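Only one protein chain is missing; all other protein chains are in place.
Just so it is clear, A and B label the chains in written order, and each chain counts residues from 1 on its own.
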Amino acid sequence: MTLIVEGLTIDHGAIRAINNVSFKVPQGQLAAIIGANGAGKTTLLRTLSGLKDATSGSASWNGVSILGKRAEDLARSGIMHVSDGKSVIAELSVKDNLALTGLWQKDKKAVTEATNEVIELFPILGQRLSQSAGSLSGGERQMLAIGRALIARPKLLLLDEPSLGLAPLIVEQIFQTIKSFVKKMDLTVVLVEQNAMGALKIADEGIVLNLGSVVAVDSAEKLLNDPAVRSAYLGF
Amino acid sequence: MSKQVSTKKRTLLFVAFGWVLLLLGDRVGDLELYQGSFVATYALAITSIILLTGYSGQLSLGQSALMAVGAYAGALTIFNAGLHPIIGLFMAALVAGVFGLILGLIAARLSGPYLAGTTLALAISLPTLANQFPILGAEEGIVFDVGLPPARFGEDFSQYKWFFWISALASLIMVWFIANLLSTKYGRTFRALRDNPIAAELSGINVGRLKVTAFAISSGVAGLSGGLLVMLISGVSPSAFPLSLSFALLGGAVVTGLYNLKGVILGGLVLVAIPEIADSLVSRIGGSEGFITTLPGFLVSALLILAVVFTPNGPGHLIKRHHKK
Partner (left out) sequence: MIRQFALPTWGSKMTEFITAILTSLSSGAIYALMALAIVLVWRSTRVINFAQAGQAVLTTYIGYTVIQRTGSYWLALVVAVISGAIIGAVIDRFFMRPIFKRVKSGPIVMIAPVVATLGLLGIIQAIIGFIWGLTNQSIEAPVSTGGYKVMGKVIAFSSYNLLVLVAVAIAMLLLTILFQRTNIGLALRASAYSPEIARLSGIKVDAVRTLGWAIAGASGGLAGMLYIPGYFLYPNAMDLLLVFGFVAAVIGGLESLFGAVAGAMILGFAINFSTTYISQKLFFPTAFIVLVLVLLIKPSGLFAAKKSRGA
């Protein structure tokens, strides 16, 4: 099972947001897509999860094309997208938010198990089950959003800026948690981040986007030590 | 500088158009004149909707109520105060405009469906208020009489031609005024507001005041068209302004293209033509009483839906798009 993106081009109205982008993410790997604000990272992810149409090119998961499919069908087939910001439904309780990805699963026992695992992973959610999601802190919301995705037992996880708007200490914690459950669940992950440093530290591979085009693809370790990348995207 | 030229051009265009109407009026019969008066009146009412909804982005379902306000104000001026009909029509616009100003202050606070609900409630409740006050004549209503055409126009000058002259002239002047208004700086801020309210607010436009202004002017225009409408049916009563009138006018505005004043005559024509088309259809194919009475409504509704589906931004937009391709 590999995510293969080839020659993908996406337009945003009259603006070309993603231009001829190609990359591969093999199973069990964590790929970090880094780049400045406006590089087209979020657009790319929204297209991979079926929220947006591509103009040309192809993208496939496990040999099956994922372009032109509906977001809900992709989600059910194991591709889970945690969108940026605080991707929770503020009006619903924490429990109801977690239940969303279990609604359509046939095996209710597995859903209960997965829910318990998520609560084990994020104990704070367990304490707040009956609170409304709107009352959670930024970090807790991020945990809730990721937890909801994990209950669907995804194969491919698309994470959009999990560090956005969080305090540095919590960012570190979120990244460490992501690293741990990814290894444990053998997940394939595409992580989009502006926080290039944090993302590359936990990633296997790094893809650098600039103005909609790929400017560098390499192992995360090499990118971290590449002086050109460091000065352009890591800021030191 | 180009702005001034275009204003002059527009004025010439309106005068020329008025001249054509005048000549046309001499060559057609009374029935056509009477229908032409309705076209002018509806076109004016549609103008008020385009100004409000198309330009300031406020959706009103109660335009018929504002027309009623104008109609009653005009009728009282002529019938009770005994003033000249022209003053009556002027008062129709003025009183409805002031009423719209007050309503606009409320409306500016409300977004989409809330404004729609408020204006809808107004449309059903305001005409019934006429029953409350004896001076408004209750269900019977009061007469709206502009009098016979002046004797100096000669014996041949029919009442219908007089109606046509008044309604066409009043509509032309009003639409000319609105068209000029929209081509000024004012009009541009209206468009900015419609296309992107948030950006408009950020760039320092006083959105609230602009919306209230649009509401007041639109109400004045609607009031004048209400006055003209009851002139054509010789009297004003609550039943002259049913909710269905508001809906039909909204339909006329959609057919016209909400963002374009140029097509208002088309909208007026459609509203007048549809009952006629339905009539001729029925006389040809016949049908039950239910069929005959409901056919016009069916045609208007079908047209509405077709307009939304196929030319969502008006026929003008469609033509432009084909040009581009």
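A few points about this structure:
Everything below uses one rule, namely that a residue touches a chain if its C-beta (ideal position, glycine included) is under 8 Å from a C-beta of that chain, and two chains touch if they have at least 3 such contacts.
Source: prediction; values computed, not measured.
Just so you know, the chain we are not showing touches A, B across the whole complex. Among the residues A:75, A:94, A:125 or A:156, only A:75 touches the chain that is left out of the figure. Interface note for the absent chain: among A:152, A:182, A:199 or A:223, the touching residue is A:152.
Check A:53, A:91 or A:120 against the missing chain and you find that the one touching it is A:91. Listed here are the chain B residues that touch the chain not shown: 53-54, 57, 59, 61, 106, 109-114, 116-118, 120-122, 124-126, 128-129, 131-132, 194-195, 243, 247, 250-251, 254, 258-259, 288-291, 293-295, 297-298, 300-305, 307-309, 312-313. Touching the omitted chain from chain A are residues 49, 51, 70-72, 75-76, 80-83, 87-92, 96, 99-101, 103-104, 148, 152.
Everything below uses one rule, namely that only the chains that are shown with their structure count from here on.
If you average the Cα atoms of chain A and of chain B, the two centres end up 54 Å apart.
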